[in-house]
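All protein chains but one are shown in place.
Up next, chain A:
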Amino acid sequence: MASIDIKNVRKDFGPVSVLKGVDLAIASGEFAVLVGPSGCGKSTLLRLIAGLEDASSGEIHIGGRRVDDLPPRDRDIAMVFQSYALYPHMNVRDNMGYSLRLKRTPQARIAEIVGRAGAKLGLEALGERKPRELSGGQRQRVAMGRAIVRNPKAFLFDEPLSNLDARMREQMRFEIRKLHRDLGATSVYVTHDQIEAMTMADRIVAMNAGIIQQVGTPLELYDDPANVFVAGFIGSPAMNFLTGEARRGETGVALSVGGKAFCTLPQAVAVPEDGRVTIGIRPERIRIGVGAGQAVEAAADLVETTGAASVVHVDLAGQAMKIFTTERLQLSQGQRIPLAIEAKDVCLFDPAGGGRLR
């Protein structure tokens, strides 16, 4: 178990700058999830921590020790790859015991450690099988077993579940969390799936275009996003963004969309000079019906239902918006519905930089 500290790390591939100055501190025993869209540099950051790639500048510390110049095997970390990267010509037991064999651990001791890891992952019956004789989920488990067996300071996961079907993914998500609870080892988990990030993380690190956008607990990112990117990336269905106007008045900051009043925020909120803002509101925070605040009228467009809940697509002064509701509604196209919006659920963003206006 160890902390991981990343200080102003940059990584360039030739002329392409992939990581543009990353600072990140992961506490000992923490389960941190790196999340972001494809190509934002998550894997690159993970590979830098593992030592599979060298940073262009900056420092990486694991357990207080600077590891920039150490080869991967001396960093005492274990990595689970998206493709699992099992050794195809070795059976399950040899795959898991390979690192111990290289450390010249006695045979009996290897058998014991591998046996224990196998039991934890439900692999006892598969010891003699080759990777090609396993299902995707079983391969995934072997890859995890190989990591556990090393008893490393930190686990690194690079999208380990993305090759599994939805149900298997759900189960493995749960199992990885349980495993982390049992072992308590520092873990860095890369995914582009925000649901995985939300459900698994102690802390989420949201990245975009090689820059860390926000670090915080899942609910911090969900309730209090630092910018448009985080607000839009976390949460499903995604947050609604409306182009609107903010005008400071007697009672507070009045927001309007397409000239119609939307909601009034407290005076404290910052507003740009020209009054143009991006209004963000989560689909599940919008209530259909007349509430305590101002009622906003929208036109229903389409209802999608999953059974448990529905997503209502509406048109508000020419801008599309989604509403998430557990009520079962019968709406016809074009039907006008009143929406209740509360000031505390509204996030304001600067349309120019995408930063949060507070």
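Here is the rule we go by: a contact is a pair of C-beta atoms (placed from the backbone, for glycine too) under 8 Å apart; a residue touches a chain by one contact, two chains touch by 3 or more; residues count from 1.
Convention: contacts and distances are computed from a predicted model.
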For this session: Between "Tryptophan synthase alpha chain", "Diguanylate cyclase", "Sugar ABC transporter permease" or "Dihydroorotate dehydrogenase", choose the name on the UniProt record of the chain that's been left out.
Result: "Sugar ABC transporter permease"
Exercise. For the chain left off this view, which of A:M79, A:V92, A:A226 or A:A300 is in contact with it?
Worked result: A:M79
Problem set entry | Residues in chain A touching the chain absent from view | 50-52, 71-73, 77-79, 81, 83, 85-89, 98-99, 102-103, 130, 146, 150
